[in-house]
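The other protein chains are all here in position, but one chain of the complex has been omitted.
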Amino acid sequence: MVQILSGQTIQEHASRNSCWIIVHGKVYDVTDFLDEHPGGSKIILKYAGKDATEAYEPIHPPDAITTHLPVEKHLGVVDPETVVKVVKEVTEEERRRQALIDARPPLAEVLNLHDFEAVAKAVLTDKAWAYYSSASDDEITIRENRLAYQRVWFRPRILRDVSKVDWSTTILGQNSSLPVYISATALGKLGHPDGELNLTRAAGKHGVIQMIATLASCSFDEIMDAAAPNQPFFLQLYVNGDREITRRYVQHAEKRGVKALFITVDAPQLGRREKDMRMKFVGDDAGAEVQRGQDVKKNEGVARAISSFIDPTLSWKDIPWFKSITKMPIVLKGVATAEDALMAYDAGVQGIVLSNHGGRQLDTARSGLEVLVEVTTAFRARGVRLPSPTFDIFIDGGVRRASDVLKAIALGASAVGVGRPFLYAFSAYGQEGVEKAIQIFRDEFEMNMRLLGARTLEEIVPEMVDASALRSHYGLAPDDKLFASAYQPLALAQFKNAKL
Amino acid sequence: MVQILSGQTIQEHASRNSCWIIVHGKVYDVTDFLDEHPGGSKIILKYAGKDATEAYEPIHPPDAITTHLPVEKHLGVVDPETVVKVVKEVTEEERRRQALIDARPPLAEVLNLHDFEAVAKAVLTDKAWAYYSSASDDEITIRENRLAYQRVWFRPRILRDVSKVDWSTTILGQNSSLPVYISATALGKLGHPDGELNLTRAAGKHGVIQMIATLASCSFDEIMDAAAPNQPFFLQLYVNGDREITRRYVQHAEKRGVKALFITVDAPQLGRREKDMRMKFVGDDAGAEVQRGQDVKKNEGVARAISSFIDPTLSWKDIPWFKSITKMPIVLKGVATAEDALMAYDAGVQGIVLSNHGGRQLDTARSGLEVLVEVTTAFRARGVRLPSPTFDIFIDGGVRRASDVLKAIALGASAVGVGRPFLYAFSAYGQEGVEKAIQIFRDEFEMNMRLLGARTLEEIVPEMVDASALRSHYGLAPDDKLFASAYQPLALAQFKNAKL
Amino acid sequence: MVQILSGQTIQEHASRNSCWIIVHGKVYDVTDFLDEHPGGSKIILKYAGKDATEAYEPIHPPDAITTHLPVEKHLGVVDPETVVKVVKEVTEEERRRQALIDARPPLAEVLNLHDFEAVAKAVLTDKAWAYYSSASDDEITIRENRLAYQRVWFRPRILRDVSKVDWSTTILGQNSSLPVYISATALGKLGHPDGELNLTRAAGKHGVIQMIATLASCSFDEIMDAAAPNQPFFLQLYVNGDREITRRYVQHAEKRGVKALFITVDAPQLGRREKDMRMKFVGDDAGAEVQRGQDVKKNEGVARAISSFIDPTLSWKDIPWFKSITKMPIVLKGVATAEDALMAYDAGVQGIVLSNHGGRQLDTARSGLEVLVEVTTAFRARGVRLPSPTFDIFIDGGVRRASDVLKAIALGASAVGVGRPFLYAFSAYGQEGVEKAIQIFRDEFEMNMRLLGARTLEEIVPEMVDASALRSHYGLAPDDKLFASAYQPLALAQFKNAKL
Partner (left out) sequence: MVQILSGQTIQEHASRNSCWIIVHGKVYDVTDFLDEHPGGSKIILKYAGKDATEAYEPIHPPDAITTHLPVEKHLGVVDPETVVKVVKEVTEEERRRQALIDARPPLAEVLNLHDFEAVAKAVLTDKAWAYYSSASDDEITIRENRLAYQRVWFRPRILRDVSKVDWSTTILGQNSSLPVYISATALGKLGHPDGELNLTRAAGKHGVIQMIATLASCSFDEIMDAAAPNQPFFLQLYVNGDREITRRYVQHAEKRGVKALFITVDAPQLGRREKDMRMKFVGDDAGAEVQRGQDVKKNEGVARAISSFIDPTLSWKDIPWFKSITKMPIVLKGVATAEDALMAYDAGVQGIVLSNHGGRQLDTARSGLEVLVEVTTAFRARGVRLPSPTFDIFIDGGVRRASDVLKAIALGASAVGVGRPFLYAFSAYGQEGVEKAIQIFRDEFEMNMRLLGARTLEEIVPEMVDASALRSHYGLAPDDKLFASAYQPLALAQFKNAKL
């Protein structure tokens, strides 16, 4: 029988020696857990004896607390009448953020996916922005993902009747109104109270496929429950050290109708994301304390805190087991070389995603677009015909324009995953933002296919791009600082007595 | 019989329910047209019951309203005595713009074509600047057009008697004092009240050939009427969905003496030009309304608003028809690959323009200069001798110096089209600006041919350029931001107690 | 018998005609030495008749004064009771520096090696920063050292069980917890009162090997005395013109247990380091005087002042002699071409360091990483199997990430030397800084090896990197300044009435 506790009783346990908290109306004794909390004890103690739901929710998978805390620490439920609401002090920064939300550009003025990022940067909390935008180490790869597309140039064809152009396709057998799927991103509630449901609703309305993330802040079932009839989904999987948890998760997803399983293979450990790590110290003034303890484990930002369960032993030997537990097509997400692409093909999975995890894992790994050329070359050298009816090659990372997608398709991709732009879209404007993003893609696909002279995606052929500069990721030799200081640049004609 | 209406009567129709406007002294009932107006209803309602001529004129081809509005909505003419002049409020921005016009650098201080652009940027209205300067998507191609020229280097020859140098030529059989023609650009009245006539007068005076744009703000006949005796013209053609309109337009032009027909083939749909699109929202405060309606069609800027008639079905099959309706030489404007260049040759037209439409259509398309090398290589591989007496290869885009033109000629172009620089020249200084631009070209051709050691354009040979870097359009790999922040650049010797 | 002198007596010799100073309690007559002092006479005269120890210590090797001054100028010891302490005036700049030291980011917030440099730049004296950070001429090579690493991209492998990864190794037979050794850097006391002992203590605690510099500010024996039992060391050697001094120094080191001898071969003369040279004039207001004299020798900064003993005659002929005086493995530090690498191999030494002396010697010399590929290619062409059991190839310069080290190992390096980052670490935080730097390396090695799919350093193979861009140290062609001024970049969507 569940015990009912009063707010007053709980408030008495508000110290390091005895620390109770309320989450979603339930009461937990977290005293012994304080030192194990990946996010540090400080943040929990802030809510000692109080309701921590609001702080808990956007960062934790819904079942995090019940999974990590022994049953005997689940003390009961709180009598809601007796809880004193934590009056959250509105900081100056928060006030500024609210003003920015009010001043957002109207959605009609958002002309491209970059605009969503600009708006999201302004209206997100610093913590959410740091978590979403960060990538690993020097953030070389995240930027390379974008820049790679601009090293591929178009060779458009003329004088074809392009009055009708069609960019719809099927992805792993599912209809999709775009050659784009919504790639998995974590912790959607950091950006918007409805979290990933913004994606679900917009995707359902516009015939786009959403890949559900293991680390979504909405639970898997919440998302499925929000789906339109027959709305297709893919599932992104971080494999748990406890395979039984993974088996249950995958089979549950299949039962609820998920259409394909994307196993993440590039994250035996999550990357160092320093923007995210720095946020640990801001607004936390835990600096001094942490410095004393030198407990590095507690400094690793949101990303690592939520991912400790991921199994680093995962290997090719596990593939048959996955095939044994599900009939869904299996796709390996995070392949980065031709060698591994061929191994995946030989292992009998249905596809791969050439991905570097949005630049969040190994820094200075190459872009998916560059690897795509390596992979298709290797497949052809092996005599595999492309596109293959039984094996799909996807890429993700850095896409901001329909023209990017068309370049990837010209080079052999079946479809392209887009993650952050949709995340920024709902962070900035909720579901309407996601719909607008889809609309932008539609407008751009229509225009670009016409201008390329291609009526269908099949007509997007390799000859339509010049990818000769794709592999040339040159950095510059250092410049001559003294020469540059001494040189006086040319100036344009000057106006008299007038400031431009 | 034409009805005469009084200003008072017209003023009574000043609402969404009944909306009459005056244009060029005629009265139109545009009530039913409000929702179809490509530029949105808001701008029309501003002039409901009033004279809209001043706002109408620079943006619309002269016959736009008569073409789009059914005859029964042409109500009659206004009695000019009875019209109350709309007193245009002079905004702060407009006042500033007028001050800048007064402060323009004297024309003598304009030393190069870049200067015209700098002056035009300052003295144009924001709307005109946005329309003229904008290019598609990320504006990669418009910049590449310029940068491509700087990847071609000269190999000048010495010790040749260059006391006399001659850069005159013939283009499609017409004499031209420069190996440059004035390429078609639209909506000249946005930049100057005389619009394209500035070009006509200057071209006539200095023996340069003007290509007349389908979307000129001056009507075709106005331009022809302003011509000097025997002044040669080319015609740029957007092909109308209604071929009869096109036939009449082309045959009328031929009758009036136009010497060649340049059919635009790279614009089945006009590109997304985001600078232009953003202007829709500025000074229009239509943001909120538009957002509600999500009517994307109405957000597309000036460019798309005026181009809805262009036919996306245009294809190679139409070429024989064009040959059947005119004896003018036919040139395809907007070829972007060797494949299509050869198809054009086989189709029996008289030439092609390697062009990406000034970067305004497909972004990340390559520069005409780069395509030129691909094309001449392919022609030679096919055994076509170049230069060919029956087939001319032109290029346009990015030219700012006579040296650019000479590079193009060395690589095989017959002549080069120059558009925006002349447009900026008359926007800044009217006809005198265009004449000065021509004079700058003359000075630069004289100097550069002397310094190259070429007395005639025939002596501009491929060996005079090193184009080995032309295809290398590399972007840079991302830089190391932390390293760059931590590194302290060298400094020059410092002055004591003195500011430089 | 040692004479005891009173402070008062010494104070009487405070002029250019008779100049005595106290260093470490001993009294010296430096009158005749004033004009020979590599650092100029001015700085000595500042301490004429006074105790100069504090200024002397961080810049001079401990025995500098006794070596350079004839015995008859060693006047005796001072009676400490009688010395009037020089009250050092605290300058505004010094006060600012102290405030910055107090405001240092807590060590826990240091996330990478760049952070140490940023902190050190702020908390070091200008003189120390200039000496440490400077490199030769235009500082092209020091920056190239860093940038070279970013021209090598990873090819990570997936689905390998990486639950356990091990990055320990042996270097020249000595165990090392990292594939990194602490490379020799000079004048540690400029950065921290404990100087190089910070390195010794941290290295001992964490199983890392320190290379002791000839120009360390702590004496060789001080360092050895601070070592943990069996802590391994290498010795960096500048060869003295007087070979007997070198012999004694090397044999003493061997006797005290040093494990390898790294002979610097790229410094017959120290490079022009202009940041360091400029410091001569700042805070010294010697400008005017020096200008008169035009005595260039006295303007050469700290680096040259302390290195005049280095022997420019050192040549291959000397190698047998080194082999005759020590049984330690001999490594040549500063090899920069395949030719010399092969000569070193043929000369029978045990290894080489491909190094450009941290960019402090010949500017526009190539990075060690680039030379590494040249060298391994040449060795393989000669039939030498790599890695060789009898010959090690090290590199140094520009390393800031464990991923850099792994790239070097993939390309054939046995281990990598890291100098400045450790120097900056103790300048900013003392021994704890060095320990933190080692910890950062550990965290990064763990993560990067997992993400690369390598469990041991042996599994770091050449196929894991794409070094195709490594040799491409292109500078850019000059840009078009007028075009860049005239072009108006695209802007993101704007917020209304709000500052971001």
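The chains carry the letters A, B and C, assigned in the order they are written, with residues numbered from 1 in each.
Definition applied: contacts are C-beta pairs under 8 Å (C-beta built on N, C-alpha and C of every residue); 3 or more make two chains touch, one makes a residue touch a chain.
Just so it is clear, the model here is predicted, and its values are computed rather than measured.
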Out of C:137, C:196, C:396 or C:466, only one touches the absent chain, namely C:137
On chain B, the omitted chain is touched by residues 105-109, 111-112, 138-140, 143-144, 147, 150-163, 401, 403, 436, 439, 443-444, 446-448, 450-452, 463, 466, 468-469, 472-476, 481-482, 485-486, 492-498, 500
Had the left-out chain been drawn, it would touch chain A at residues 112, 114-115, 117-118, 121, 133, 138-139, 143, 146-147, 150-151, 274-275, 278, 400, 469, 477, 479-480, 482-483, 485-488, 490-491, 493
Chain C residues touching the chain left out here are 99-100, 103-105, 109-111, 114-115, 118-119, 121-122, 137-138, 140, 265-266, 268-269, 271-272, 274, 277-278, 281, 287-288, 290-291, 294, 296, 299, 311-316, 318-319, 332, 334-337, 339-340, 343, 361-366, 471-483, 489-492
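The rule is simple: only the chains that are shown with their structure count from here on.
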Matching A-C in over half of the residue-numbered contact pairs, the equivalent interface among A-B or B-C is A-B
For the pair chain A and chain B, the C-alpha centroid-to-centroid distance in angstrom is 42
Rounded to the nearest Å, the gap separating the Cα centres of chain B and chain C is 60
Multi-partner residues in chain A (2 or more other chains touched) are 105, 109, 111, 138, 140, 472-476, 481-482, 492
